[in-house]
Structures are given as structure tokens and as C-alpha cells.
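Every protein chain but one is kept in place in this view of the complex.
Moving on, here comes subunit A:
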Amino acid sequence: MMTSTLTAARRRAERRADGASTSAPTTPDRSRRSFRRNAPLGWILPVAIIVIWYILYETGVINPTLFSSPVQVIEALIESMLTGAFWENFLASATRWIVGFLIGASLGLVLGSITGLSRLSERLLDTTFQMLRTVPFMGLVPLFVIWFGLGEMPKIILISFAAFFPVYLATYAGIRDIDRKLIEVGRVYELSTFRTVKDIVMPGALPSILQGIRLALGVAWLALVIAELNGANSGIGYWMQQGREFVRVDIVIAALLVFAVVGKLVDMFVRMLEQRLLGWRDNLAKEM
């Protein structure tokens, strides 16, 4: 870790010495290094697990009533995709998740900005949010079911609740951590409050905010599963519930797989967004 950080820093220093205008020629050494950096090393383990799983199933080491083979799981998935049942459930889940996330994240962004920017609102609101934050959102499910029944409302609220806190906390912290020296630059040029926020506060807080959003997407995904396992008649969670009732292990595993893959894809999307929006940052992560 330490050495790779150092070499990355040195590489950056070298590039700086080159000057930003001259692009270095692609030497064999460089392309080898870029291969090493781009090789999909992260997929070795998942693939290995699936292979081992398959072998164990075929050799009869695992109990076939408790665990299906990867082939069965894929078959179950394809079958439900072909009948359209999968897409119906997927759409229901995705809608809940996106709507819930958007509501929670927007509220988090707005309220986090308000408490971050104004001491008065911080004193008024932050204690409340910090207290609410410690409430485990799973514990809210029974309460929401009593209050709002089994419709969409309690699910959306639960997901929004879960998505709110990571964004709220990240926005608040991001704004509070802005370098005061840069705020002074704004003062020297007599910037309006609006321009100070737009040119200095928000760009400065953006790395933290994006991190909060990534976290919120994950937590909202989790909340979605919990909401759908507790009284739903559509969604991937509901599909999984059905698999359990009919003792279809393949469907349960297929649903879990869907959750994992979508979670990973969303994470990749946010990372891409980060790289685009935060290109100005001198971050090491980009180079490793």
C-alpha cells in the first residue's frame, strides 16, 4: 500500500515535470502497467466461487434440497424473464428504490446544506437528526405497516428514511470541512452568498456529497429488500418470498443474485460519475 502510494505520487510528479501539454509516448513499460491496472482482478473470486459451487453440487457434496446448482438458478432466472414475471417485479422494485432514494437524498442534500451553512439551523436541527439516525430503520417496519398499511407508501417512506441520513451527514460534513482559506478568497472578491456557495462551498463539498450518495444508494437498496419481504405483492423481494414459500431455492438464490448484480452496477455508475465530476482532484484512486 505504502509503496504503491509512493510510486503513484512519483509518477504524478514526473508527469508534472513533463508539463501538461506534452503527452508522454506509450512505451511498452507503460502499457504493461496499464494492463496490470485495468485487468479485471475483482472478478476472479466471484467466478471461482461459482465454479466451486458447481463442482460441489455436481459431486453431491451439498444437499440438493437446500442448495440448487448454478445452472438451475440461471434457468429459473431465464424462465421468469421469458414469462415476464421477472420484469414486472424488477420494475416494481426499481421504481420504489429510485423514488424513495430521490426523496430521501434530496431532503438530505437540502437539510444537510442548511445545517452546514447556518449555525442557527445546525443548533436547531442537528440534535434531532443525530438522534433519528441511531434508530435502526428495520425497526420502523412494523410501525409503518400499522400506520400506512401494505401499500406503496410505507415502502417509499422506509427507503427515503434510509437514504436520507448518509446524504444528510455527508453534505453537512462536506460543507463544514471546506478550507476556510478558500472562503477568504471569496471574501476578497466580495462574492455574494450565492456565488460563494456555487463557486466555493458546493464544489468543495462535492467529494463528500458523492460519497454520501453512493452509501445512500446501497442503504436504500437494503431498505427495499426489507420493505418487500414484509408484505408486498410485487418486487424482487416479493419474488424471493414466493420462492421461499414454494421451497424453490433456485428462485431465492436468483433473487439474491439480482440484488447483488444491480448493487454492483449502481456502484460502478456512481464511481464513474465521481471520476467525471471530480476530475480536478489529485486523487490516487484514479491511478491504482
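A few comments on the model shown:
By our rule, contacts are C-beta pairs under 8 Å (C-beta built on N, C-alpha and C of every residue); 3 or more make two chains touch, one makes a residue touch a chain; residues count from 1.
Here, contacts and distances are computed from a predicted model.
Missing from the rendering is one chain, named in UniProt as "Sulfonate ABC transporter ATP-binding protein" (options: "Dihydroorotase", "Lactate utilization protein", "Nitrite/sulfite reductase" or "Sulfonate ABC transporter ATP-binding protein").
The residue touching the chain not shown here, chosen from A:Leu102, A:Met138, A:Leu182 or A:Leu257, is A:Leu182.
Although one chain is not drawn, its touching partners on subunit A can still be listed: residues 15-16, 19-21, 181-182, 184-185, 187-190, 199-200, 203-204, 206, 279-282.
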